[in-house]
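A quick write-up on the structure given underneath.
With one protein chain withheld, the remaining protein chains of the complex are depicted in position.
This part shows chain A:
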Amino acid sequence: MKEALKLTSPFSEAAARSLKAGDRVLFTGVIWTGRDAAHKRLVALLDEGKPLPVELRDQLIYFVGPCPAPPGHPIGSAGPTTSGRMDAYSPRLIADCGLRGMIGKGNRSAAVIDAMKQYGAIYFAATGGAGALIARCIRKCEIIAFPDLGPEAIHRLEVENFPLVVAIDSLGNNLYH
């Protein structure tokens, strides 16, 4: 099997466009968490013409709602959630905010893939059901916005060698097919 590529943040369009479906990646750097409730609020802010609590240009959003951190750990179990629930919001974040990539599990809609192709974004699969293993890759975690959403709040994560697979690339090649 081809060796995993090492990638870091921020994540340029050229870097995103160089990845191919099936590539394995070890990602190091900063990523942002968000699930449906946080996405809904981000898009509502865009609709109102208000600034977002986080700059998404050339950044990655990880679809995760982690467990609370046990003593001595920066975060609890933190595997990916089903990405399809964010399909209604992702194209907007890619087109209007320059979001460069998403990390989750499961297939994406045609609208998301079209936006990825047009703007040069990437979709990574993290390993669903491996939340304890992924937690070990997370060095630091802090809540940035929407703390009232509990596990669905937006967190800033610093990760090291987070194992990912390019599930859908910026040409629309799709491992789920």
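We take it that contacts are C-beta pairs under 8 Å (C-beta built on N, C-alpha and C of every residue); 3 or more make two chains touch, one makes a residue touch a chain; residues count from 1.
We adopt the following convention: contacts and distances are computed from a predicted model.
Undergrad: What does the UniProt entry say the missing chain is called, choosing from "Threonine/serine exporter family protein", "Phosphate transport system permease protein", "Fumarate hydratase" or "CobB/CobQ-like glutamine amidotransferase domain-containing protein"?
TA: UniProt lists the chain left out of the view as "Fumarate hydratase".
Undergrad: Of the residues A:Ser9, A:Gln59, A:Ser77 or A:Ser90, which one touches the chain left out of the display?
TA: Only one of A:Ser9, A:Gln59, A:Ser77 or A:Ser90 touches the chain omitted from view, namely A:Ser77.
Undergrad: Touch as defined at the start, partner being the missing chain; which of A:Gly29, A:Pro53 or A:Pro163 qualifies?
TA: A:Pro163
Undergrad: From the list A:Leu52, A:Ala130 or A:Leu171, pick the residue that touches the absent chain.
TA: Here the residue in touch with the unshown chain is A:Ala130.
Undergrad: Where does chain A touch the missing chain, residue by residue?
TA: Chain A touches the chain not shown through residues 1, 22, 24, 37, 64-70, 73, 76-79, 81-82, 84, 105-107, 125, 127-133, 135-136, 149-151, 163, 165, 167, 175-176.
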